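Note that one protein chain is taken out, while the other chains of the complex remain in position.
We call the chains A and B, going by the order they appear; numbering starts again at 1 in every chain.
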Amino acid sequence: MAEIHLKNLAHSYYPNPKGDGDYALKKIDHVWEDGKAYALLGSSGCGKTTLLNIISGLLHPSDGQVLFDGVDVTDLPTEERHIAQVFQFPVVYDTMTVYDNLAFPLRNRGRSEDLVKERVMHIAEMLEMTDVLKFKARGLTADAKQKISLGRGLVRENVAAILFDEPLTVIDPHLKWLLRMQLKALHHRVNNTMIYVTHDQTEALTFADQVVMMYDGYVVQIGTPQELFERPAHTFVGYFIGSPGMNILPTHIDGNLAKINGLSVSLPDSYKFDADKKIELGIRPEFCSLSREEGLDSIPVSIKRIEDIGRHKIARADLAGQEVNVIVPEGISITDEHTHLSFDASQINVYSNDWLVERGAQS
Amino acid sequence: MNKTWNNKAWWMVLPVVLLVAFSAVIPLMTVVNYAFQDTFGGNQFFWAGLDWFEEILTSERFHNALGRQFMFSGIILAIEIPLGIFIAMNMPKKGWGVPVCLVLMSLPLLIPFNVVGTIWQVFGRVDIGLLGAAMAGMGIDYNFTQNITDAWITLIVMDVWHWTSLVALLCYAGLQSIPEAYYQAARIDGASAWSVFRYIQLPKMRGVLLIAVLLRFMDSFMIYTEPFVVTGGGPGNATTFLSIDLVQMAIGQFDLGPAAAFSLIYFLIILLLSWIFYTVMTNMDKENGR
Partner (left out) sequence: MSLSLEQVSKVSGRDTHIYTTDLTLEGGSLNVLLGPTLSGKTSLMRMMAGLDAPVTGRILWNGDDVTGKPVQKRNVAMVYQQFINYPSLSVYENIASPLKVRGLNKATIKKRVNEAADLLKLNDMLKRKPLELSGGQQQRCALARALVKDAELVLLDEPLANLDYKLREELRQELPRIFTESGAVFVYATTEPTEALLLGGNTATMHEGRITQFAPTLDVYRQPVDMRTAQVFSDPPMNYLSLSKQGQQIQFGENQNIPAMGALANLPDANYTLGFRPNHTLLEKPDTEVMNFTGEVNVVEITGSESFIHLQHADSRWVCLTHGIHDIPPETKLSLYVDPAKVYVFDADGQLVIAPNSEVN
């Protein structure tokens, strides 16, 4: 259990980096609190795996320091950092049984067989693997192997943090539900700091207490899943989270009226912006609705396509050439006569040059 | 995988089939023919049944040659396989060192066998050979033409020099295919270098090691040219391995019948031992979970 502090950390894979473009990871200063579950979310190449490898010690950062409970571990090799890592593809020792796999990290550190047995049985029970302990690891399914990888990390007593590098990549959708639930339940029981890297926003939002959203080596937003969902700090976060992502509509704001396609929508607060800023309105498909009749603040749209995914429908509408998505709950029927789009005004976010503007701001 | 039937392929294979038939199958049938008959060449054949087989299998000369052969192959395998693995593990994996190493390792494999024999024969000569003269200069009594131990050591060193690269290259290929994540996980688990070798590298090299062991076993069991050139089978018959013995019998003494029987027995022994190696190594693979 440890608090991890990344102090002025940055990383470039080039020996002589000249500008921001050469840095895979731009400057970050962040404290990962002890015992919390974090998600590092972003698309491929955003720097999340680089960050994870710096924390685990598999990569030495070009700038800055890594501190565990205040102690500088930047130069410490992986073995001495007391971390556990679960990789994308199950990594198990094929020739050993499940029991021996789980016992391996403890035996390497010279623990007594009694202690080994106690810890292995405890972890096996937590991961519901007691009935496969005697089998050779090679013959098991992918999700069982991932659990073994996880178990090897948990079995050590003083693990500072458990790092997950897209661990559910090879798991079937059905088993993903089970494994995700088990991971979350595990976190409640075990209280280790957990850092989970993924590009899947559902995995990130369901797992984490705090989500760290990354883009192109920058940390764009850190917050609870709810904050990232309701108040994304950047249009990229709005787009990335949610399926489909946030609708971003160019607009012109005067006081508390936003003009979209010639029509006005009232906002809960007033804003004032300089003429040269790019102003956009962000509203999630979950907070949009369609109706047949014109309403207060509604905007005419035409429905291009309706996708039914069972538990809700996604209506893809066209607003003067811009695509707007609306999530329609199950049971409500939508036809192309539903040409009026309205928003839940309390959920509208205003963005200036892609960054979120606080309510009632002037800039 | 059942590929869809394609008749054209058979036509392309036909030349090879004919060639193999001519150079291998027909001579083999001839040998089988001789093995069961008594002849001094010409066209006179007398049925001998299993006489030749009995004679060979009970002859002391055969047993001695067989014993020497097993000892030689055994020592070869015991040295070359671990040494090859060791070299493979220490070869560079990235950078300019890689092509340099690969080329250096391949060089001994490219030399024709009788040239290898000649190189070492000259090399070991006490009067003009680099090694021989150096040994004499250091006061070590080394003479492979007269001393049995020296002859064996020379042949073994020569074979190790010649063939270890094959094992090394095969193992290197096997090692390259191990994903980095395994090494990372092992570091995190606090595994020692030996544990990494035993639990990650060795199991993952199993496929290539099987090939390496089979190849080295078969080749060393059949070895002819190199020892013949270096020692001629001597001193006395200290290095007369099976194939040298066979040739002496067939061509030297012109005992075609026994020689043919010997050949078949030889062939069957290699087949049996290869099968044993193969079965043991692939069954080690089969101990599965469920």
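Methods note: a contact is a pair of C-beta atoms (placed from the backbone, for glycine too) under 8 Å apart; a residue touches a chain by one contact, two chains touch by 3 or more.
From a predicted model like this one, the values you see are computed outputs, not experimental measurements.
Student: Considering the whole complex, which of A:Lys7, A:Arg111 or A:Arg180 touches the chain not shown?
Tutor: A:Arg180
Student: For review purposes, identify every residue of subunit A that touches the missing chain, sorted by number.
Tutor: So the residues of subunit A touching the unseen chain are 43-45, 172-174, 177-178, 180-181, 184-185, 188, 199-202, 205-207, 225-226, 228-230, 239-245, 284, 286, 307-311, 330-331, 333.
Keep in mind that, in the parts below, only the chains that are shown with their structure count from here on.
Student: How far is the middle of subunit A from the middle of subunit B, if each middle is the mean of its Cα atoms, in Å?
Tutor: 57
Student: Which residues of subunit A touch subunit B in the complex?
Tutor: 56, 58, 77-79, 83-85, 87-89, 91, 93-96, 104-105, 108-109, 132, 135-140, 149, 152-153
Student: Sort out for me which residues of subunit B touch subunit A in the complex.
Tutor: On the subunit B side, the touching residues are 179, 181-182, 184-185, 187-192, 195, 199-200, 203, 287-290.
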